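Note that one protein chain is taken out, while the other chains of the complex remain in position.
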Amino acid sequence: MEKAFRPNNLIALLTDFGGRDGFVGTMKGVILGINPRARIVDLSHEIPPQDIEAAAYVLWSSFAYFPAGTIFVCIIDPGVGTGRRVFCAQGEKHLFLAPDNGLLKYLVADGELQRIWEVANSKYVRPRISSTFHGRDIFAPVAARLSLGLDPAKLGASVIMPPARKEFTPLDRWQSGRLSGRIIYVDRFGNLITNFRAYSGEVANSRKLHIRLRGREIRGLVASYAEGGGKKPLALINSANLLEIGIRNASAAGILKTGVGEKVTVEWL
Amino acid sequence: MEKAFRPNNLIALLTDFGGRDGFVGTMKGVILGINPRARIVDLSHEIPPQDIEAAAYVLWSSFAYFPAGTIFVCIIDPGVGTGRRVFCAQGEKHLFLAPDNGLLKYLVADGELQRIWEVANSKYVRPRISSTFHGRDIFAPVAARLSLGLDPAKLGASVIMPPARKEFTPLDRWQSGRLSGRIIYVDRFGNLITNFRAYSGEVANSRKLHIRLRGREIRGLVASYAEGGGKKPLALINSANLLEIGIRNASAAGILKTGVGEKVTVEWL
Partner (left out) sequence: MEKAFRPNNLIALLTDFGGRDGFVGTMKGVILGINPRARIVDLSHEIPPQDIEAAAYVLWSSFAYFPAGTIFVCIIDPGVGTGRRVFCAQGEKHLFLAPDNGLLKYLVADGELQRIWEVANSKYVRPRISSTFHGRDIFAPVAARLSLGLDPAKLGASVIMPPARKEFTPLDRWQSGRLSGRIIYVDRFGNLITNFRAYSGEVANSRKLHIRLRGREIRGLVASYAEGGGKKPLALINSANLLEIGIRNASAAGILKTGVGEKVTVEWL
């Protein structure tokens, strides 16, 4: 049976608002006006504008490290001002506020979400809702009230869980044949993160693994980038247990001229 | 009669210091050394270097969403180290520390400010004042002491309110003829914010409004960017009640090759 959510005053913000305009600060003002004890953590505000895929990865790779009771406010929202719905989703230990646009897809795929409600009750939002800044007018006040103990079920009707698509290709067993995947994220260092996943954190026979992208071949996994020399691409299992391709002290994305969506294949030879 | 300011431990920082150099962190260290209970919010540190206009907009569009008792520390300060004055201005519910360089101009225009003092008393600043980092040596310690309850009148002499210039052109009534305005801010998404203001948040007969900039014409207002298709510029009333021109999921500033200062005209046809 699912447990009730117990807030801990922690609110983590994930947006594409950047640091320049005061959007994020304004949201914090609204939150602290409602819950002066809120502790607000910036997860990221540098998601590229409208890049839902990138936000989905950042959220999925980070949320589990926050204490139980944390509320995540996720606003990458190209549909702001339309009829798109806003969801409040309850995970095992956390709450997630996000537009209904796929931002939670990796959580759905992992079975992390237990219930979803639509944010519809106008009682918990600001009296006047702009058509361009729901972060200030809807997300911030709702998050603040949830952090004070508001029952998520009061926000609106229960929503049927979106269908889980297969997002990852497992690398955990010795496999034969060729597996096909793709780059799903490029981090600040230019490392290329793929959707191949080593659930246990390790890959059997990793020395025999051959990885190909853009006509380049990488043979075997290393334990850390420091093992690399020159500007040669390396592969390893990253801190989120995904196959990652990088170059020591350099940007693999820049040197290999590639990015999100690029096809990657792996094969044990 | 004006009310005394009652601090709430909240201090919001607005600077052009960027995130790279440790200037902001140093200021926070100074503040927390004086008031360990201070809660510090970053409003923005990515104001372009020396861009007082941009800071004036960000402050004006954000401050009202912070709880009563918040102190704003605003440091875009090309005159640092000269005789330029530093002001402590009291608004309806907030305090503002800023150089005397126009940063508060929209607050002045709106009649928000009630009193202004000069920050002159050396008792409340650091013992040694550098000529390049008043954020650390003057603004941070003064803000921290104000957040502990220091009476702003102790900072220095009362200053006569600067004359309010007309900063906005109202769009609230059905008007005839052509109105002339300009772009005053470009946000992170490349949206172009003008100084046309819809005080009520709406514009009568908005379908008949024609907007022109750089030889382009936009007919009528939309409710949200999501209504746009292709790379066509749209206009709407933004979350600060200003006329804003943007392009759905794209940078209007980039596509229209324009920015702050560009002339914009509106006309009801």
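Lettered A and B in written order, each chain numbered from 1.
Operating definition for what follows: a contact is a pair of C-beta atoms (placed from the backbone, for glycine too) under 8 Å apart; a residue touches a chain by one contact, two chains touch by 3 or more.
Remember, predicted model here, so these are calculated numbers, not experimental data.
Of the listed positions A:E53, A:E112, A:D137 or A:D187, the one in contact with the omitted chain in the full complex is A:D187. The hidden chain makes contact, of the residues A:I31, A:V58, A:V125 or A:A140, with A:V58. In the full complex, chain B contacts the hidden chain through residues 17-26, 28-30, 32-33, 36, 40, 49-50, 78-82, 128, 130-133, 136-137. Seen from chain A, the chain kept out of the figure touches residues 8, 10, 12, 14, 19, 39, 41-47, 58-59, 61-62, 65-67, 70, 187-189, 201, 223-227, 236, 238-239, 244, 248-249.
FYI, only the chains that are shown with their structure count from here on.
Measuring from the averaged C-alpha position of chain A to that of chain B gives a distance of 32 Å.
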